[in-house]
Structures are given as structure tokens and as C-alpha cells.
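Note that one protein chain of the assembly has been removed; the remaining protein chains are unaltered in position.
Then we have subunit A:
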Amino acid sequence: MRRFLTNLTFFVVLGFAVFWFITRPESFADDALAGLTADTSRGETVFHAAGCASCHTAPGVDSKGAPVLSGGQRFPSDFGTFIAPNISSDPTHGIGEWSALDLANAMKFGTSPDGQHYYPAFPYTSYARAEVQDIVDLHAYLATLPGDATPSQPHEVGFPFNIRLAMGGWKFLFFSDEWTIGAPNEQLERGRYLVEALGHCAECHTPRGPLGNLDNSAWLTGAPDPSGKGRVPDITPQTLGWSEGDLAYYFESGFTPDFDSSGGHMAHVVENLGKLPAQDREAIAAYLIALP
């Protein structure tokens, strides 16, 4: 009996240790960004490539002038509705007080400054592949944007998904910063960086499993639209059938090969891509054409 209790205690302690290990929010060491200096104009390119404004501006605002990242857009999902927070430079309601390290922990690990897990509605699952230098530059650019004192709204997520610690288990199972597709040359490498890391295309264009994890075996083959209406299209070359030039022109102008125009959330994406250098749009097109 005594031996049994010892064993039981051992396994309970082990269980808690494993639980703690699996669910603990990861973060960088305090000196991880030492020696890096920020370049604000490079940060602006990162901002557009990462599509920050598409989700963090208020619902329905037009994209004229400096973006006000006051949050409030709603993102329905099978697990509840997530509401984009205020990430403007306001020190109280936005992220004006954040260090570059805070932003890096958020984007690379999905960990908040007070050590909580973010939900992957914030696509750190893609941003995890971003270069730390790009995050430092982005942090400097975000500081130049206007502050806004609109408070962030709580997510409308019910039990059990409202237990943030459980996200640790989800991350343990599904979170990876590995590349999905090989990139044999410099253009494809840039395209892959823009698609798989900053652009986070797969977050909408790849189907998800029952726990909301991306199904990498069906990479960019389309998925039900999270709104519940319609589908996000399959953008693999066999199905889409667009040329590399068609893709690059779409990213620049919003026009499909038959001169329909982009709509819905993709219209935001096209606005962002239009602000990137032409060779970046061409690199994204090259990556998509190279998909299996």
C-alpha cells in the first residue's frame, strides 16, 4: 500500500510537471533583441506585408491616411467570436507601452506581455516564421501610427475554449515554425516568407481540422469561409488556373483575369499588397505557381 501511494504520488507529480511543461507560455530571453536597431521605413513594408491593418482597424473604415488600429472587427469561428483588440500606440488601450521584445513574444510565441497565451485568431502560427529583425522594425513603425483610446472588447468564447491555459496544449500539438514548402531559389524564398510567414495566407486558404489546426497536407487548397457563407478559394495552380502574370496583376490591381474584382477580406489583402514593391508581388506569384 505504501509503495502504491509512493508510486501514485510520483505519477501525480510527474503529471503536473508534464502539464506545466506543455501549457507554459514560451517567450524570448530578456536580451534576445540585443544589438538590433530598428528601421522604421522597413517596418512599414513589414506592416503591409503582415496585413496588420486588415484586421486591427475598426470595422468598415476606409483605408485613407495613417491607419488607426483601434480594433473591433469580429471574427466568427467554430469556437466562438474573436474580436480584434486595439493595437494602436495608445499607452493604456493600445500597445504603446510594449517593448519590441513584447511584440516579438506575441508574434513568435503567441505569448502576451503578462505571460498569457493568445488565441490563434491572431496568426502567430504564421508570424512564428518571421525574422526577429522584421519585428523590431515593425515595432518602430507601429509607434509612428496614431493612438486611439477605444477599449479592446473581450472575445465571445464559451467554455471550455475560454480557458487560455488549454492553448498551451494546442500549441504543443500544432504550433510549428517549420516551412511547409521547399524554396530552391531566392525569389521563391522571398515568396515563401511573404506567403507562409508575414502574409499568413494559409490561415484562411487552408482547411482546418476539428481542433482548428491547419491541415498542412491540403496546403492552400481552400476552406469554408469562417463567416459560414461561401468558400475561401483553392489557390493551388492546378485548380486556380491563373498565370504568374495574372496573379501579380491581381495583387496590384484587384482584378481577376476576367476582370471581376477582389471582394470581402481579400480586398483588404490586395490593398496591402499594392503597397509592396512589385518584386514582392512577383515573388508571391512565383511561390503560388510553384505549389504542388
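A few remarks follow.
Everything that follows uses one rule, which is that contacts are C-beta pairs under 8 Å (C-beta built on N, C-alpha and C of every residue); 3 or more make two chains touch, one makes a residue touch a chain; residues count from 1.
Throughout what follows, contacts and distances are computed from a predicted model.
Its UniProt record calls the unshown chain "Cytochrome c556", which is the correct pick from "3-isopropylmalate dehydratase small subunit", "Cytochrome c556", "Sugar ABC transporter permease" or "histidine kinase". Of the candidate positions A:Asp62, A:Asp114 or A:Glu186, contact with the hidden chain is made by A:Asp62. When the missing chain is restored to the complex, the residue among A:Glu97, A:Glu156 or A:Asp260 that touches it is A:Asp260. For the options A:Phe28, A:Phe79 or A:Tyr249, the residue in contact with the chain missing from this view is A:Tyr249. Although one chain is not shown, part of subunit A still touches it, namely residues 60, 62, 225, 227, 229-233, 245, 249, 253-255, 258-265, 267-268, 270-271.
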